[in-house]
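Missing here: one protein chain of the complex. Every other protein chain is in place.
Chain IDs A, B and C follow the sequence of writing; residue 1 opens each chain.
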Amino acid sequence: MAILCSSFCPCISTHLRGCPVFSRSRLTRFSVSIKAFSSQTSASTTKDEAPARVGFLGLGIMGSPMAQNLIKAGCDVTIWNRTKSKCDPLISLGAKYKSSPEEVAASCDVTFAMLADPQSAVDVACGEHGAANGMSPGKGYVDVSTVDGATSKLINGHIKATGALFLEAPVSGSKKPAEDGQLIFLTAGDRSLYDTAAPFLDIMGKSKFYLGDVGNGAAMKLVVNMIMGSMMASFSEGLVLGEKVGLDPGVLVEVVSQGAISAPMFSMKGPSMVQSLYPTAFPLKHQQKDLRLALGLAESVSQPTPIAAAANELYKAAKSRGLSDQDFSAVIEALKVKLQHQT
Amino acid sequence: MAILCSSFCPCISTHLRGCPVFSRSRLTRFSVSIKAFSSQTSASTTKDEAPARVGFLGLGIMGSPMAQNLIKAGCDVTIWNRTKSKCDPLISLGAKYKSSPEEVAASCDVTFAMLADPQSAVDVACGEHGAANGMSPGKGYVDVSTVDGATSKLINGHIKATGALFLEAPVSGSKKPAEDGQLIFLTAGDRSLYDTAAPFLDIMGKSKFYLGDVGNGAAMKLVVNMIMGSMMASFSEGLVLGEKVGLDPGVLVEVVSQGAISAPMFSMKGPSMVQSLYPTAFPLKHQQKDLRLALGLAESVSQPTPIAAAANELYKAAKSRGLSDQDFSAVIEALKVKLQHQT
Amino acid sequence: MAILCSSFCPCISTHLRGCPVFSRSRLTRFSVSIKAFSSQTSASTTKDEAPARVGFLGLGIMGSPMAQNLIKAGCDVTIWNRTKSKCDPLISLGAKYKSSPEEVAASCDVTFAMLADPQSAVDVACGEHGAANGMSPGKGYVDVSTVDGATSKLINGHIKATGALFLEAPVSGSKKPAEDGQLIFLTAGDRSLYDTAAPFLDIMGKSKFYLGDVGNGAAMKLVVNMIMGSMMASFSEGLVLGEKVGLDPGVLVEVVSQGAISAPMFSMKGPSMVQSLYPTAFPLKHQQKDLRLALGLAESVSQPTPIAAAANELYKAAKSRGLSDQDFSAVIEALKVKLQHQT
Partner (left out) sequence: MAILCSSFCPCISTHLRGCPVFSRSRLTRFSVSIKAFSSQTSASTTKDEAPARVGFLGLGIMGSPMAQNLIKAGCDVTIWNRTKSKCDPLISLGAKYKSSPEEVAASCDVTFAMLADPQSAVDVACGEHGAANGMSPGKGYVDVSTVDGATSKLINGHIKATGALFLEAPVSGSKKPAEDGQLIFLTAGDRSLYDTAAPFLDIMGKSKFYLGDVGNGAAMKLVVNMIMGSMMASFSEGLVLGEKVGLDPGVLVEVVSQGAISAPMFSMKGPSMVQSLYPTAFPLKHQQKDLRLALGLAESVSQPTPIAAAANELYKAAKSRGLSDQDFSAVIEALKVKLQHQT
């Protein structure tokens, strides 16, 4: 493990000795990020530093594989989860355990949190024995949960009051990318914490973006999900129209996959949509909620978004049909108008 | 040239001797197509066949590089163009020349036509000294022009009346893919002609689809372009909204490029859209026309397509602003509402 | 009859003696029209004129009551209908009969035509033994059928070639207003014929508009029907939403009827819509066709009409549900999404 650590695990510049060097492949990836977004992460991993102690709060579907990737990369990881049993597999991989967010935060340099919803994120950060109680100047708190901007700002306030740094860093990607270390981090908040956390984000994800003030991470995620919702609705229109005029929808999926509008989402969802199957990866009700929030965001700046507005209506129609918990690709069903037997 | 021909150029099974074998790279590509769409093209390139004589009518921006790729692959190509001078570069590469579509058709096994608009397509196929006059049983006519379904059916009627076979094969892709042999063919009509023409389509393109009855090629192209139009409109909404709430649109383009909704179109157009530049690859007025035609297609089968309808309104607004001849990505301008100075 | 005529029936200024004066109520209505639209109809009904001979072609649901109103007002009416038996009731009221449009036109000063569709309108005006053959300088042809602008212009061309005058005059209103003389005429074409025909239009309708060049009557009707289609779709949204949040839709209809958005259409259709009944006054498929044509008109001038576009999609959804032949108020059914039993 120590050997692994000397190869992969990032350090914190305020500590001493033993800095790891990155493998060629990871460095290559870094240089791309740097070029595009002027990230200065490499600057933080200079020589003569001690390995950072990393905390991880929340070990659900997303948190467990993320923490596991940190451990496997040789990082010094301390974990906590409301249900302690979920910690056991990671402890057996080498993680340390503390019995409260406060203790994790107190014993680590950087603490990550991945909670299921805004309320849990607030509780773990600001509640009794919450992480804020263990924070102090020199430490950092990185919330990778997906929360709204207001929640993010609330947590930011509590953390900053301790003198510590805060970074909101919602992820794009679900279970599989989490396991594969292929997540995308949309970060905002303290730039120096972004630099410090960058090597860890690079272990858990394939790319990361620094977007400025707290709230911008949540906003970026909403905008991207708004485009995603409209695209899926449009793709659905194409599939249903194509079939109705006599084209094989399976071939349409294939044609789309060859050209300028080819997108991983179409290739992943298209084949099952053609079979009217919608195994849930991203629930339709969540996609509709994100469209609603994005429309609210647009409303707040008086920006017309007629496509998203029309798409939102389609997702609402799908919800009316009882498809809330199916995958958001089930929006196609809202376009399959059935003949009425009696009016 | 003869050597090249024996290496690359396809044969027609009704002829004798000298069948070419394909290079490994091309065969590899073939096998993908075969797997996906059950194409039996390999069956047509058995031993003891003579190289096919290929005609090519129409040597514009698209036709010239397509014909050139056939010639370079060693095919026996006979060409015609309304303006003879455009034939000269190809003649110098080894092409034969005939002074009318009729003569080309009469002297070739398979004749391709790539004309700029429906009227030209009809004239070249069915007019005086048109290709139909040179067609007869055993020959085939492949129209790779983009025309509407009605035009395609009209040409089909004239060709079939001579006993020859017909294939509509509109392409997806523009000048660059034509030069690179990376076009996508959306074919419909006589299946046996599809099999015969397949090796030539594989030289000019990267993939090909057989879609059934004449008219389906045109329909498939409309449906794909409908999705494309809506996607671009939605992407534009995201860029404008993102910028308005304080996100860097350049970073948004980058974030989109990393995830499930990443599409070549976004990566190609996004960076220039961020700079309010719209160098024309596909004119906005043509995208709007295709949306209109797709809405007409949907109308004909009473299929609701609310996203495409909303997108169409946005392209109309862009046309109102004088953006018809700019690239269709200029639709983003319709979302940038300017403050009014006096009402 | 003669007495009635001297009381009500209009004259043509190129004829002599016996000019009628209008009843007070009719004159009052006239003065309103004049005030609003600067109609100079009264100028054409000066003294010393002979009663005009009026032709009427087409005696269907609309044409019969319209011609009957002319006869009852004391006009000298000559009629023709493809099926002669429909002429009998009017003959018994005093109408003259001729066996072809040509003969009617030849024997009358002004000939009205009310045909069911564009093809019939063209046949009766321009076909063998059509009205154009009987037209000549000094005569006028008023087509009150609802046809598209192109058809109207075609008929105009044939009539004008004879030296006669032409007026397109599609009506707003259906069977009941036709019987009650409460139609609205949207006229365009020769202004002098508008003036000549005005007294007859006033007998058959409650108001009339002169809109300029041939084609404007058809355009006005499309624009009005476009607004009508969107209004009905919006009203349907309100009814369905109201009911879903627990409001009594019958009371909603009543509330709407009291305020600024009160419209006769809502009061007429609302009560039956609340009961999911759609007795056909204006078929849904015709409303959808008019929306489509209006969108085409908007397209031709690059005018965005996002509300009409969204409404059109709703009518298309209603057509998909088999509601084409019900009243257009059945569009409300497209908003009543049913739960799906299996997806």
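FYI, contacts are C-beta pairs under 8 Å (C-beta built on N, C-alpha and C of every residue); 3 or more make two chains touch, one makes a residue touch a chain.
All values reported here derive from a predicted model rather than from experimental measurement.
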item: Residue touching the undisplayed chain, where the options are C:Asn133, C:Thr196 or C:Asn216; value: C:Asn216
item: Touching residue (missing chain; options C:Ser64, C:Ser172 or C:Thr196); value: C:Ser172
item: Touching residue (missing chain; options C:Cys75, C:Met226, C:Leu284 or C:Ala330); value: C:Met226
item: For chain C, the residues touching the chain missing from this view; value: 36-37, 172-173, 184, 186, 206-207, 209, 211-213, 216, 219-220, 223-224, 226-228, 230-231, 233-235, 237-238, 240-242, 244-248, 251-252, 254-256, 258-265, 268, 294, 297-298, 300-301, 303-311, 313-314, 335, 337
item: Interface with the unshown chain - residue positions in chain A; value: 292, 298-299, 302-306, 309-310, 312-314, 316-317, 319-320
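One rule holds in what follows: only the chains that are shown with their structure count from here on.
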item: Copies chain B and chain C touch via same or different residues, half shared test; value: same
item: Size of the rotation, in steps of 5 degrees, that lays the CA trace of chain A over chain B; value: 180
item: Intercentroid distance (Cα basis), chain B paired with chain A, Å; value: 39
item: Approximate Å spacing (C-alpha centroids) for the pair chain B, chain C; value: 47
item: Of all residues in chain A, the ones touching two or more other chains; value: 306, 310, 337
